[in-house]
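Removed: one protein chain of the complex. Kept in place: all other protein chains.
The letters A and B name the chains in turn, as written, and every chain counts its residues from 1.
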Amino acid sequence: MDNALVTVLIAMLGGAIRVSTPFMFVALGETLTEKSGRINLGLEGNLVLGAMVAYAVSYLSGNAWLGVLAAGGSGLCLGALHGYICKLPRVNDIAVGIAMMSFGTGLAFFFGKPFIQPSAPRLDAIPLGDWTGNPALAQALQVNPLFFVGIALAVFMFWAFRNTRWGLIVRMTGDSAASAKAMGVSVDLVRFLATAAGGFLAGIGGAFLSLYYPGSWNQGLSSGQGLMAVALVIFARWDPIKCIFAALLFGAAGALGPSLQSIGISQGYYFFNAAPYILTLIIMIISAGSKASARDVPGELSITK
Amino acid sequence: MTAETADSTAIPAKAGPSLGLLRLAEAVSIPVGALLVSAVLFALFLLAIGKDPIQFYQLIWTGGFGSSFSIQNSLQRAAPLILTGLAFAIPARIGLTMIGGEGALVLGGFSAAAIAIPLVSNAVPVPLTLFVMALTAVVSGGLWVGFTGWLKYARGVNETIASLLMSYIAIAIMNFFVEGALRDPASANKPSTMPIGDAYRVGAIPGTEVHWGFAAGVVLALLLWVLMSRTTFGFAARMTGGNLRAARAQGLPVGWLMVVCCAIAGACAGLAGFFEVAAIHGQANASLVAGYGFTGILVAFLARQNPLAVIPVAILFGALAAAGGVIQRRMGMPDATILVLQGMMFVVLLVSETFYGRLKLFQPRATGERT
Partner (left out) sequence: MTLTAISRRRLLKVGAAGLAASALPFGIARAQTNVVLGIVYVGPKDDFGWNQAHAVSVESLKALPGITVVEEENVPETDAVSKSMESMINLDGANLILATSFGYYNPFVVELAKKYPDVTFRHAAPLWNKDKDPANAGSYFPYLNQAHYVNGVAAGLSSGGKIGFVAAKPIPSVLSNINSVLLGARSVNPNATVQVIFTGEWSLPVREAEATNALVDAGCEVITCHVDSPKVVIETAEGRGVKTAGHNASQAPLAPKGFITGAEYKWETIYKSYADDIAAGKTPPNFLVGGYNNDMLRNTPYGAGATPEAIAAADAAIAALVAGAPIYKGTLKDNAGNVVVDKDYDNYDPYLDGMNWLLEGVQGSIT
């Protein structure tokens, strides 16, 4: 039993590291966008399009990192489109997000057809666990560089929101457009840039999916991870560092179903597989409505009104 | 939002057309204009990838409306979309972005199929059985989405994300039972609940091959239009959607309104699930998860959350789906073509929102209506 428990724990550790990165990037991108006072529900579209573009570019150019960059670029374009449309008066940002989601996935499926078959060069992992002498643990600690990029980015964002002029401007725009305007800040421009940059990050998250884990392009690749990542921002209370932990928790929860089956617990696997959704909902219910949460929410966010 | 009430008889002396007529003209011409713009953009897209846009639109016509068969094909495909479109439109009127239609449809369909098992095996009369099934679907869908509305009101839980999560959970519940306790042992390779049998199936509207779900959708859309546009309840709901604080200050029962609107939405989606089971599948299985809930969101947006407009828009989407197959077959284009077209339409349509009340053509004076 102890052995089984260790197996599950190692699997969850590995799952957390392997599965969390796309969540991380999308959540960080969304945090940036939401901090500026806008919500982009369409990052699922960026994620899927990014995955396709990354795979296609990596295949055509032979360089996986070029694919990552191109994925970011495609995400940037979708994000910029979202940011631009939302600038228009009386346009609802949540609705535009849903539209961008269907537009982005549509484009990805349409142009992704020829890339389902070929094998593209993937991203390599850094073996961090070889010293442990335990093959399962060594495997769990095979880490893709993007994972660390995500963590570094979160720390940077956390720091930048507090300590830089740019960070301050973004937060101010998100908390009160009126006071930002009074300070001479172009609210629309800040939100446009924040949405575009957020889209860029979500595109990178897509590249991780197709070029590292699971490392393949097909139409079912994301299965809603981009949407979940947006949910994750809410329960991370718009804090980049908490986003990382939330993403890790999601990854671990995703590994729970398969690893429980691998030690012989297979009853009700549908509910183990639905664990991340149930978990998110419960955390949202518990954390919503508290005083602390009201303090964290960017004041201009339509999602909280 | 009373744009639909064009009072054609009232022609003012010299101020030009009446306000009502102008609003109707605006409410019709902006979305139609947006559709045309997206059609042109998509034609450019087709040209860019070396396909013939004229053939494409001809095929949309052939596949969607070109013959009696095609029309019925479109109407049949529109049936669930009217109901899921309403499921998004009604909460939207009170300011909630509720995207849980898919889950409520699945849960409604599943619970209808589940309650049918004891009824059918005890040979309860067909009309009673169908009534109980429909009621179960409506109640379970209504409770499911109503609960999300309550969470929003009572706990401040974001309804968009919560309704999405609830959808995933509803699908997991259905799968759990369909592949477990309620599985018909004969449904070997496609786990399903016990079939209700041909005698208990809902048939087609006489003279057509379109099932009754279409008629139910049309009737419900009319009723909900009356409810939202012509009653105190609808007025209160729209006022809450327009300005929550003002509605609270007026002493409106905001929480109750929200929960009821969400419950109505869930009931519509649940009813769609009932028809999927009773008219199409005859049992509940994973095929209930067909994305109708998500297409319903697009339908409602294109209809600008107007229950009446949901009907033609749903038919348009039904036609697009019907034509999608013909386009695959005749032009060798992938299935995702229609997705790109829909996405493009959706984006252009949202951009067009910005023109309401701003085009001089539709303004008698400077009174742009707030929506």
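Here are some notes:
Everything below uses one rule, namely that contacts are C-beta pairs under 8 Å (C-beta built on N, C-alpha and C of every residue); 3 or more make two chains touch, one makes a residue touch a chain.
Predicted model only: the values in this text are computed from it and were never measured.
For the chain missing from the display, the contacting residue among A:10, A:108 or A:190 is A:10, taking the whole complex into account. Considering the full assembly, B:175 is the residue among B:84, B:140, B:175 or B:352 that touches the omitted chain. Taking the complete complex into account, residues 62-63, 67-73, 76-77, 175, 179-180, 185, 188-191, 207-209, 276, 280-282, 285, 287, 290-291, 321-322, 325-326, 328-329, 334-335 of chain B touch the chain not shown. Interface with the hidden chain, as seen from chain A, comprises residues 7, 10-11, 14-15, 18-19, 113, 116-117, 119, 136, 139, 209, 213-216, 218-221, 223, 225, 254-255, 257-259, 261-264, 266-267, 269-270, 273.
Keep this in mind: only the chains that are shown with their structure count from here on.
Within the complex formed with chain A, the chain B residues making contact are 97, 99, 151, 154-158, 160-162, 164-166, 168-169, 172, 175-176, 179, 244, 297-298, 301, 334-337, 339-344, 346-347, 349-351, 353-354, 356, 358, 371.
Across the complex, chain B is touched by residues 41, 81, 85, 88-92, 94-96, 98-100, 102-107, 109-110, 113, 224, 227, 230-231, 234, 268, 270-271, 273-274, 277-278, 280-281, 284-285, 288-289, 303-305 of chain A.
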